[in-house]
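Complex shown without one protein chain; remaining protein chains in place.
Order of writing sets the labels: A and B. Residues in every chain begin at 1.
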Amino acid sequence: MDAGALPPFPLNAWYAAAWDHEVKRELLPRTICNQKIVFWRRSDGSVAAVEDACWHRLLPLSMGRLDGDDVVCGYHGLAFDGHGRCTRMPSQERLNPSACVRSFPAVQKHRFVWVWPGDPALADPALVPDLHWNDDPEWAGDGRVIHVNCDYRLVIDNLMDLTHETFVHHSSIGNAAVAETPFVTTHGDRLATVTRWMTDIDPPPFWRAQLGKPGNVDRWQIIRFEAPCTIAIDVGVAPAGTGAPDGDRSQGVNGYVLNTITPETNGTCHYFWAFARNYRLHDQRLTTELREGVATIFREDELVLEAQQKAIDANPGRPFYNLSIDAGSMWARRLIDRMIARELPPAAQQAAE
Amino acid sequence: MDAGALPPFPLNAWYAAAWDHEVKRELLPRTICNQKIVFWRRSDGSVAAVEDACWHRLLPLSMGRLDGDDVVCGYHGLAFDGHGRCTRMPSQERLNPSACVRSFPAVQKHRFVWVWPGDPALADPALVPDLHWNDDPEWAGDGRVIHVNCDYRLVIDNLMDLTHETFVHHSSIGNAAVAETPFVTTHGDRLATVTRWMTDIDPPPFWRAQLGKPGNVDRWQIIRFEAPCTIAIDVGVAPAGTGAPDGDRSQGVNGYVLNTITPETNGTCHYFWAFARNYRLHDQRLTTELREGVATIFREDELVLEAQQKAIDANPGRPFYNLSIDAGSMWARRLIDRMIARELPPAAQQAAE
Partner (left out) sequence: MDAGALPPFPLNAWYAAAWDHEVKRELLPRTICNQKIVFWRRSDGSVAAVEDACWHRLLPLSMGRLDGDDVVCGYHGLAFDGHGRCTRMPSQERLNPSACVRSFPAVQKHRFVWVWPGDPALADPALVPDLHWNDDPEWAGDGRVIHVNCDYRLVIDNLMDLTHETFVHHSSIGNAAVAETPFVTTHGDRLATVTRWMTDIDPPPFWRAQLGKPGNVDRWQIIRFEAPCTIAIDVGVAPAGTGAPDGDRSQGVNGYVLNTITPETNGTCHYFWAFARNYRLHDQRLTTELREGVATIFREDELVLEAQQKAIDANPGRPFYNLSIDAGSMWARRLIDRMIARELPPAAQQAAE
C-alpha cells in the first residue's frame, strides 16, 4: 500500500474535538479533519456541532451569537438549530426549505467532546475510544490540548516508540535502559500494543520520586494504540522482584499517559493529552506538578515533530526507512491505512490492498 | 452566466485610485485591477500615472525620485515622462526608441483621482461616476480610504442590502425597522436602485440627534449603484407626515453615504468612502464626528467582509444562496457581469450570455 495515495485519515471515526470544559454556552470554532465546525452547549447540556459557514453567504457562524439553543449569523441574522435547520430568515416569513447547514454527531465521554466527521448513520457512541482513566474515580490527573503543526501520524509514530525518550528527553524521563531493552508487539484489527519490561534497573529520577523508595525497580511501558489516533500508555515501576511482570503491581505505582490526536488539517493536529495515576489521588499539588511536567516534556516533542514535518514537506515522495524500533508505529500506520481503505469506493479498495 | 468563469472586473472603467490630496509632488505607488501603477502630480497640477516597473530591469519606478515632471529610476537612472516615454538613459546619448513604460489615462473629479486601466481610446472623462456631493458647495463632509482583504463585490453586496445594519451594526445605526420594511428595486443598463421608506417610525439614536426634534419620523434609504463599483446612498429622516415620501424633504435632514470600491487585486480592494450632509454645513466638529463615526461602523463591516472572503477561499465553487433581501446585490452583480462580458472576444461573449 502506498500511504501517499490514500487520504491521511478515515472520516468514520470519533475524534476528540475539545475538552468537556471548553464547550460552554458560547460559540467555539474548531477545524476537525479539514472541516470547519462550530460547537456549543445546548441548555440541556448536550453538545451541538454544525458546519461553521452560513448557508446564505458563508460567513462563519462562530462570528455570530447564541440565541437560546440556536446560532444566529452575525451578517444577516439567519438562525440555525443544532441540527443545522434554519429557523429564521431576515425580511421573509417563509423559510427556503433547502436552507440548512451540515450538522455532525457529537457526544461527551471521558472528559472529551467527540465529533464524527463521516457518515452520521455509522456514528455509534460505543465506538468512542477507551480513555476511561480520565474520569474514573480510581484514578486522578489532568491534561491539556496543544496545537501541533504536523500530520497527526507523526505524533503516533512518536508515541509508539519510546526509545526517543533517551535522545529527546535526556534531561527528564530519558534513560539508556529504554533504548536498550527489547519489546514485544501485538496487534488486532483496531488495536496494537508495544510492551517493554525493564527489570531490576535503577529508575530514572521521576519514577524514583513517585515510588518514594530506594532500590532497583521493575519498570513497564505498555503502549496501547486504538486506531485511528488514540494511545493509552500504561507506565509504572514496582520494587524489583515484587512480581510486577507477573501481574502483581501492588507494591508499585502506576500511571497512564492518555493521548488522542485529532487531525485539524492534513498537516496540523490538535493533540489532547492527560496523565492519570492510581496513587495519592487527592494530592492536587501532585496533579498540577505532573500536568506541568508532562507539558514541558511535550514541548520538546513539539519542536521535533514540527521540524520533521517541515523536512517531509521539503522532500516530497521521500520514503521513511524503518528500524526494529519502528515495529509499533508500522502496525499503527497499517491499522490506520486499513480504516482509510475501507472508506474508499470498492474498486479503489482493491487497488489499495 | 457563471460569474466564476468571467474576470472579476471590467477594465474599461474609471476607478478611484486616490483622494485628491494623496497625489502630491512625489511618487505614490498603488495597485489598481492587478496593475502596479505609480502616480504623481505634474507641475501644472495634472496627474500622471504610469506602470510602476522600469522598462530596463523592472525596478519599481516608485523607488526612484521625481525630477521636474519626470520619474527617474532609482537603479540606473533612466527617466520617463508622464506619458511613459523614456527621456534619459545612462551612458548613452541615443535612446532606444522602444524604451517606454505603459501610461494610464487619469483625471481628477469629485475629490478623487480616477484611473482607466483598460483601452485608453475609450477613456471618456464624462463616464466618471457621479459622486458630486463630495465637492458640491451645497453639501459638507469628509471621508477616507481603507484597504479591505476581499473581492470588491463583497463590499457591493454589503452596501446593496442594508438589512445587515440590524445584525452587524446593532450597537449604532442598526434598527429592527430596516430588516422588517419592504423595499423596491429598479435597474437600467448601468444603474440599479434599492428604495426603502420606513414611515412613522421611532428613529434610531443617530438620526434622532441629527434631526434635533422629538417625535416619529419618515426615514429613507435610497441606494444608487452605478456599475461597476460606485454606490451613493441617499439617507435621511423628516418628521412623520411632513411629506418626505412625496418629495418634500424641507423639514428633514439629508445625507449621502458615498462609496466607490476599487479592485486592487482579485481578492483585495481600496474602499473610498465619504459622508456628505446638507445641514450645518460649516460645523467642522460635526464633519469630524460623522467621519469618525462612519469609520467605526465600517470597521465592523471590514471584519465581516474579510471573514467572508476567507470562507469563500476555503470553499471554492460553493454557490451563494440568495434571499429576497439580495435583490439589489443580484442586480448590481448582473450589471457588472454585463460590463465584463462586453470586454470578452465575440465568441466568449456569446458563451457568457
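Throughout what follows, a contact is a pair of C-beta atoms (placed from the backbone, for glycine too) under 8 Å apart; a residue touches a chain by one contact, two chains touch by 3 or more.
In this text the structure is predicted, and so the values were computed from the model without any measurement.
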Options B:42, B:56 or B:208, residue touching the unrepresented chain: B:56
Interface residues of subunit B (partner: the chain not displayed): 36, 53, 55-60, 63-64, 72-77, 89-92, 96, 98-99
Residues in subunit A touching the chain absent from view: 157, 161, 163-164, 166-168, 179-180, 182, 303-304, 307-308, 311-312, 314-315, 318, 320-321, 323-325
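Just so it is clear, only the chains that are shown with their structure count from here on.
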Computed distance of Cα centres, subunit B from subunit A, in Å: 49
